[in-house]
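I have a structure here, written as structure tokens, and I will follow up with some questions on it.
For this view, one protein chain was removed and the others were kept in their places.
What follows is subunit A.
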């Protein structure tokens, strides 16, 4: 009778994985209700070529059971707009979705923040403060480190 036990163990494993590390896994638990639970990580700005334009990248992780939307970004360094890149063309968008139990990933070659009309040229080693605004959640302030122009976050290739 060891086989059913083994199957059960595998099944539990699969369920656990399905939870993605969120704390409200599985039915029966009350969890955090139907709210988005946002945190921001891996934020950086590659040192720009000029003071006229820069890009910013970050990941918004939503551990909550409800989706949210990034609706705007402000910074004291200049104007910030949110862009989507598709096949080499960047288009400004009003919002980007942050799925429930998911992530909004802004990364080089894809969606990104675009800084425009900057008051100064950010230099490697400095930080640029940005405030992220969401449809439901409160604003989140991020100190975005300015990295080398050729910087890539480690592990980006593997997608984790």
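Convention: a residue touches a chain if its C-beta (ideal position, glycine included) is under 8 Å from a C-beta of that chain, and two chains touch if they have at least 3 such contacts; residues count from 1.
The rule is short, and it goes like this: contacts and distances are computed from a predicted model.
*Asks:* When you check the chain that is not on display against UniProt, which of "Diacetylchitobiose uptake system permease protein NgcG", "SCO family protein", "Glycerol-3-phosphate dehydrogenase" or "Cobalt transport protein" does it turn out to be?
*Replies:* This omitted chain is identified in its UniProt record as "SCO family protein".
*Asks:* Pick out which of A:40, A:65, A:114 or A:135 touches the chain that's been left out of the picture.
*Replies:* Spelled out, the listed residue whose C-beta touches the missing chain is A:114.
*Asks:* Which subunit A residues would touch the chain omitted from the figure, given the whole complex?
*Replies:* Residues 3, 7, 10-11, 13-15, 17-18, 20, 46, 48-50, 52-55, 84-92, 96-97, 99, 102-105, 107-112, 114-115, 149-150, 152, 157-160 of subunit A touch the chain that is not shown.
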